[in-house]
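A single protein chain has been removed from this complex, and every other one stays in its place.
Note that the chains are named A and B in the order they appear, and that numbering of residues resets to 1 at the start of each chain.
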Amino acid sequence: MLTLALKEIRDSLLTLRFLAGTALAVLLVAVSVWALADDYGRRVAGHSRTLALNEAHMAEYGHLNRTGSAQVVGVAPRPMTVWVRGLSQGTHLEQLDNDPLPVLFPLVDVVAIVTVVFSLLALVFTFDLVSGERRAGTLRLLSSFGLSRPALIGGKLLGAAGTIAVPYVGAWLTAALVAELASPAPWTATEWGAAAAIGAGGLLFVLDFAALGLAVSTLTYRPRSSAFAVLAAWVALVLVVPNLAPFVAAEIRPLPSLTTLQRQISRMLDTERDALQARLRDEAFERLRAEDPAVARYLRLDPSERAEAAAPDSAGDPSLARAAQKLSDASTEAMREGNRIQGEKADALRADFDRRADAQVHLAQGLSLASPAPAFTYLATDLAETGLRYRAHLEAQQEEFSVGFARWSHATADRLRRNDPQADVWNTPTDLSDMPRFTYRSEPLAGRLAAAAPWIAALAVYGLLFIAVAVAGFARYDVR
Amino acid sequence: MPAMPPTLTIARKEIQEGLLSARFVLLLVLALALIPASLYTNYRAYEVRKSDQVEMQRRSMDQLKGLSATQLFTNPDLKVDVYLPPVPSSAFATGFEEAHPRHVLVGRHGVEYGAPLEVSPSLGLFGGIDYLFVVQLLFSLFAVLLSFDAITREKEAGTLRSILANPVGRASLAAGKFLGGFTMVALPLVVAFLAGLLALAVAGLDLSAGGFLARSAWILVSSLLYVAVFFLLGLLVSTLTRATYAALVVSLAVWLVAVLVLPRSALLIARMARPVESRQAVLLEKTAALADIERAKGEALQAVYDQDPDTWQDARDGVVAPFDRRADEAAHQLDQQHRTRVDAQRSLALAVARLSPTGSLVSFVTEMAGTGLSAERRFLTDAEGYQDTLHRELFAKVFMDTLPGGTIRMGADPSLDIQSIPEFRNHPPGPLQSLRIADLAMLTAWGLVLALGAFVALSRYDVR
Partner (left out) sequence: MIEARDLTKRYEDGVLALDHLNLKVEDGEIFCLLGANGAGKTTTINLFFDFIQPTGGRAVIDGIDVTADPIEAKKHASYVSENVMLYGNFTARQNLDFFTRLAGRSDVTKDQYSMVLRRVGLQERAFDQRVKSFSKGMRQKLGIAIAILKAAPNVLLDEPTSGLDPKAAADFMELLLELRGEGKAILMSTHDIFRAKAHADRVGIMKEGRLVMVRTREELTGEDLERLYLEYMQVETAAA
């Protein structure tokens, strides 16, 4: 079987498809990584500049009311976007840039090259390994040599694996080399670890397609049918399924629009809350009126007389002043209670929305696993910290930061007010040098590898499935 | 009865053969499955976006009109939200619809982009499927797949000689192959397109309204041209190679570069050649510049106040006017500079992308669907026009001056009537204005070049 495998590899190495394919792949990868590194460098420089501008701005004109932009500015471009663009493709995670072109013409990164080019390459290398030999007549010859069918197909599989592994490893090395040379800052050990894991995942992905090509070859009898079947499979697995899945998920588990949600929430926190507060206050007042005659008396006064009666040092009935105080307390309590109730409702609504959004994302991911291609994309984006996991972490950290920032804001405001009770602390320039700055805490490699494990498993399952089909297909293949 | 010309005979044979082939059936099935479904779904998404936009616009205006005079001038950073109305033809090409900028803030000193709308969470990593996606990727691939062995398969089968033993010129052969073969690709497209229009009608769209049919017609025309270009590409490759196998590899490689690589590299190339700073940076620069001017204005006012505390209000307008003008000019200039640089980058990106027929198609269809770059540009221009209106009716009539030392003086012109402030009106380009002849010309040029190449190669083709 090994002899067969080696012969397969030797046969393939000099063919047009191998040489052309390898050259194309390596060239594409080199150009892509170089261009993305250049782009990354520019984005990092832009980010530093923006940060510096922001600092200068805060130093000169800063007052507590103008610190809103501090939180968004702090997100630095992810270093591994040189290989994996992921979600930073043009949406708003890193910049407020609203650049529309990446939406029309998405950028090519290494993941895209592997998913699209290498899968096609693997299929082109293997689609006629069986049907082509049958046509040439050498399959009969091979079968007459006493190798069992599984061994024969095993030899071809190994050969195919070897053939596609060569350009793939070459491309990976090129990508690593160019990233190292062209990036503004060298990668850390974590990043190299992630890069190696992405490489391994990608190899598995590519081998899956080699197995698929071979499987198709064992199910068809002419190279032309194999070619066509393989291309149909490629279109379905690489182009259609990944893009169709979110679509279908959105139909099965629809979300209300964000606008509707915001509208509901703002109504809850605004008009509904005011109405609730008014009701609670009225109820409280009724209760107090029934309990305390002084309150009843107070309430019967004209509004113009109330102010005087409520003053602590008034000449009138002290019980009226106390009643006024009770009513005031009750009012404050009602407001707080109203805020709390409505706040909880809004939170619940938000939580429900988030839960449903999560469900939709999970459904989309699940559906997309009908093809191995998205599994590799998820794997790569999670390892490179440019994917859905990253977004979740980022949002969590930003929320945490918001809370801490709000606390700092209020503490600073209190401090300023203590120094100068009359000043408008929110609108006067202050020293903001101790303002907390947001930096994203990167996830350590172990966590990322653990997250990538299910995707690796998925890719392995696909590989085993395709191999099984190839073996079974060849077992009943008519070699004449 | 006159004999059927050889071109038509060959075309007829191609069609008969094609109807029996698996490739054709698969294309038809895929097209009928994907195009109407995506049109329907994208249209429903449009309806949601439309009702959102109407509501948010209304709320924005209500909010504005509900402000009291005091609130008006205590908020120097007052901005009015203006939303870009979505268009029904976005069902064809979601283009920018899902992303940005759909929302701008019109303020005293200019127009800023608002926060982008959030995309459906799972669409983040992969795009959605729309009509443009199906034609751009699937139809081009199938066009190549149906034509790459047009000549080589007949040569390998020997039927090429059988044909050419008859009084048939090579030009007739090429023409017949093209006519017949292209029909097999065009047919699924047209059928699926019509099914799609039906699906839209079922979804509730009034097809006869707003130039929708005109836009659809142009979109279909450009799609057919695009598919013809790729069919001719496959045909050319078939006339340049001797074995079906080599033709397949070459065709796929060319398809990959033309459809997936070239358009997507365009942006990278443009960014490298013509870098542009982020809007965030421009915003900060603007704020800094305006704050400087504000401070100078305050000092000047303080000077006037110190001179004569009683009559300074009369002199106020004269003192303030030049500073306000400077502020407007500064803001305007920064915006213009940025806009010019962005435009330069984009036009380079588009120019490079359009080197590939795919780039031309994307450009043409998104423009015709009203979701392209010029829609965004038009929206901003309209927003700027609205900013002029608001400036005249609102901002110029309200002032809040900060004097050094923190004193604040504020007031409003008595002629200010917030209830009569007009609403935002946008004027999207109509179908004829959205027509990008240059893109159609590019596609036609490609088609002619490839056809010519195929014709020349076929006349020198070794038919043995």
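We adopt the following convention: contacts are C-beta pairs under 8 Å (C-beta built on N, C-alpha and C of every residue); 3 or more make two chains touch, one makes a residue touch a chain.
Keep in mind the model is a prediction, meaning the values are calculated, not measured.
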item: Neighbouring shown chains of the undisplayed chain, as defined at the top; value: B
item: Residue among B:Thr9, B:Ser374, B:Thr389 or B:Thr444 touching the omitted chain; value: B:Thr9
item: Residue in contact with the excluded chain [from B:Ser162, B:Thr311, B:Thr340 or B:Gln433]; value: B:Ser162
item: Residue numbers in chain B that touch the chain omitted from display; value: 1-4, 6, 9-10, 13, 16-17, 20, 157-159, 161-169, 462-464
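Methods note: only the chains that are shown with their structure count from here on.
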item: Of all residues in chain B, those that touch chain A in their complex; value: 22-23, 26, 30, 34, 38, 41, 48-49, 52, 55-56, 59, 95-96, 98-101, 113, 115-129, 133, 137-138, 141, 145, 149, 153, 244-246, 248-249, 252-253, 256, 260-261, 263-272, 275, 277-281, 283-285, 287-288, 291, 346, 349, 353, 359, 362, 366, 373, 376, 406
item: Chain A to chain B touching residues, read off their complex; value: 16-17, 20, 24, 28, 31, 35-36, 38-39, 42, 46, 49-50, 53-54, 56-57, 60-61, 69, 72-73, 86-87, 90-92, 95-98, 100-108, 112, 116-117, 120, 124, 128, 223-225, 227-228, 231-232, 235, 239-240, 242-247, 249-251, 255, 257-260, 263, 357-358, 360-361, 363-365, 368, 374, 377-378, 381, 387-388, 391, 428
